[in-house]
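Inspection log for the structure reproduced underneath, given as structure tokens.
One protein chain omitted, others in place.
== chain A ==
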Amino acid sequence: MYGNDFAPPEDAPGGGLLGEVEAAEAALREAAARARRGGAAPDEDVEAYFADVINADQKIEPRDWMPEAYRRTLIRQIAQHAHSEIIGMQPEGNWISRAPSLKRKAILLAKVQDEAGHGLYLYAAAETLGISRDELVELLLDGRQKYSSIFNYPTLTWADVGAIGWLVDGAAIVNQVPLCRCSYGPYARAMIRVCKEESFHQRQGYEILHTLAHGTPAQKAMAQDSVDRWWYPSLAMFGPPDGDSTHSAQSMAWKIKRFSNDELRQRFVDMCVGQAEVLGLTLPDPDLRWNDERQAYDYTQPDYAELMRVIKGDGPCNRERMAHRRKAHADGAWVREAAAAYAAKRAERKEPVAA
């Protein structure tokens, strides 16, 4: 229960999105309550059954037949999400030792701990698709699976902890709220839990920036500098523009994805403009302006060439993030081996009693 020991600013973000999460949770319960057969009948066409479930907005569960490509897409997406939580601990963890007050230190420790927890339950959701966590971790360490590119940017100042909360967690929530209605049950349920905690994180980040922006001139400059650096990478979190997105159409048909990259990016921009005004900080886009016709903000696209470079491994911190993860894994090997050996010895000692 850390992080709620301050009065939230009156127009703190997260309220509307949290409402959507709750609506998704209610829809999930309704879907479960609607009469549903416990899988395809023995003589029924399993593909038709799968299509029925998707069309009826019901959930596919681990026991159900599913197309191999659906399974592979979900494994890739859920694993990438889990890896992102685990790698994402590094940039924020970077400021735990230097947090400027004991209260902020406690909130940040709890937040980074939450990310580890999200990683764990996302790996568990992926495991329901027939792959083990150890295999997924290997895929990450070998570089065969990716994590969100945003974590390849450095946290240079304390304000970056705030900007990650406000912008990065904010973008993550906009991305993830529709996933609460994803057609695969275990992922949808994991997302509901993750989104609720993420909205706390976003408020904490916003509150850090709010305090800085209303603090000393040096603090305000620190906050502005950090928003300047994190704005475009956050926009890039929604992925390439719709025309270039390789996985989108099929994922939409399967109801894994519900909105296009550009739709979500627009939603995020529209949400941030007002919040930035309240913060008293400037979003670094001179062309940002309300478009009455579209009823949305016009904005400058992020540099997608940069996004591609970072995805391919040439961001500022790709190498460090992976080296850090590999080192932690390698340094812990003797500990994991010891735990396994100890458990085996205990089991051996118990066996004669059981027999």
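In this text, contacts are C-beta pairs under 8 Å (C-beta built on N, C-alpha and C of every residue); 3 or more make two chains touch, one makes a residue touch a chain; residues count from 1.
As a convention for this text, contacts and distances are computed from a predicted model.
J.: For the chain omitted from this view, which of "Aspartyl/glutamyl-tRNA(Asn/Gln) amidotransferase subunit C", "5'-nucleotidase C-terminal domain-containing protein", "Transport permease protein" or "Ring-1,2-phenylacetyl-CoA epoxidase subunit PaaC" is its UniProt protein name?
T.: From the listed options "Aspartyl/glutamyl-tRNA(Asn/Gln) amidotransferase subunit C", "5'-nucleotidase C-terminal domain-containing protein", "Transport permease protein" or "Ring-1,2-phenylacetyl-CoA epoxidase subunit PaaC", the omitted chain resolves to "Ring-1,2-phenylacetyl-CoA epoxidase subunit PaaC".
J.: If I consider the whole complex, including the chain that's not displayed, which of A:Ala27, A:Leu109 or A:Val278 touches that chain?
T.: Once the missing chain is taken into account, the touching residue is A:Leu109.
J.: By the contact criterion defined above, which parts of chain A meet the unshown chain? Give residue numbers in ascending order.
T.: For chain A, the residues touching the absent chain are 2, 86, 89-90, 93, 96-106, 109-110, 112-113, 116-117, 119-120, 123, 158, 211, 215-216, 218-219, 324, 327-328, 331-339, 341-342, 345.
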